[in-house]
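Of the protein chains in this complex, all but one are displayed in their positions.
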Amino acid sequence: MTPIEDLAARLREFVAAREWEPFHTPKNLAMALAGETGELLAEFQWLTPEEAATVMADPAAGARVRAELGDVMTYLVRLADALGVDLVEAAHAKLDESERRYDPETYRGTARKAPPLP
Amino acid sequence: MTPIEDLAARLREFVAAREWEPFHTPKNLAMALAGETGELLAEFQWLTPEEAATVMADPAAGARVRAELGDVMTYLVRLADALGVDLVEAAHAKLDESERRYDPETYRGTARKAPPLP
Amino acid sequence: MTPIEDLAARLREFVAAREWEPFHTPKNLAMALAGETGELLAEFQWLTPEEAATVMADPAAGARVRAELGDVMTYLVRLADALGVDLVEAAHAKLDESERRYDPETYRGTARKAPPLP
Partner (left out) sequence: MTPIEDLAARLREFVAAREWEPFHTPKNLAMALAGETGELLAEFQWLTPEEAATVMADPAAGARVRAELGDVMTYLVRLADALGVDLVEAAHAKLDESERRYDPETYRGTARKAPPLP
């Protein structure tokens, strides 16, 4: 079992022990993921770029960021598990596509968006 | 290397080859994560609960969901890597806390929120 | 002054009195808007469709939803004001476009997405 599969299994047991499966529908889990992403953003919204880059050095702020990253990861793993999607594989597949779309010569140093692959 | 560390390394090389590091600040990565989460939500927003539960069975819709999950995972791993946070560890730490906050007897079958731990 | 212009003016004074202008950059305001939208979603995420439809009838839940809608409106008005965009006008412009894209005959009763206008 990979670390993510192990986490997914622990989450399944946690949810089952509390009979929360009816709440963990894909739509609800997607909403929860977006909610936690919002909370993560809120930890950064008033920080200057410099403060944001060093936020983990501040014990209180760093702990809050770590907690929110944990919450986002939790719901992402639960949602992917509910849908039967391998998150790491899906990310690699997008990277394969991005490597073809974003030729380093053409896109070096720019955030310009590339047209979709044919 | 765990699968996530391997993905993080591949992402670092992808970004470096295109000299995109200046764009990948923690604030920008948090915004990108929220943007992709929004795109993931959009795949579910008009589906009924039943359609959402079987979305992966539809080739076109399932492929779009898988792609958006890949994008969300990509930015979550990049952001955590930029901040030096272990995502799986952070999720387990939140679960440890949730197990203490959400006693199964009291919270069985309810979505009621528990008070924070002292 | 329309009600929105009046609200925007009150927000400008509130921010100026606390010397918060440096925090209210467009990027930060967009992040704050997304953060509050996440908090709004969180009020609905575990509700069944029926509970969601009647949430305003519950005094506590209804008050929280009203508060979050207030927060989302606040940041949307602030961001639009900072960028010099008329929100109502922008919404009407999108509706004009949607009326051309979504011919009622073709799109009656379906959530199918229409191709962009040429």
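Worth pointing out:
For reference, chains read A, B and C in written order, and residue numbers begin at 1 within each chain.
Heads up, the rule we're going with is that a residue touches a chain if its C-beta (ideal position, glycine included) is under 8 Å from a C-beta of that chain, and two chains touch if they have at least 3 such contacts.
Quick caveat: nothing in here was measured; it's all calculated off a predicted structure.
Taking every chain of the complex into account, the chain not shown here touches A, B, C.
Across B:Asn28, B:Thr74 or B:Ser98, the residue that sits in touch with the chain not pictured is B:Asn28. Residues touching the missing chain, restricted to subunit B, are 23, 28, 31-32, 34-39, 41-42, 44-46 (touch as defined at the top).
What subunit A contributes to its contact with the hidden chain is residues 27, 30-31, 34, 46-47, 49, 111.
Take subunit C: the residues that touch the chain left off the picture are 2-4, 6-7, 10-11, 14, 17-20, 22-23, 25-27, 30-31, 33-34, 37-38, 40-41, 44, 47, 49, 52-53, 55-56, 65-67, 69-74, 76-77, 79-80, 83-85, 87-88, 90-95, 98-99, 102, 104, 107-109, 111.
In the analysis below, only the chains that are shown with their structure count from here on.
Between subunit A and subunit B, the centres computed from C-alpha atoms are 2 Å apart.
For subunit C, residues that reach two or more other chains under the stated contact definition are 31, 34, 38, 46.
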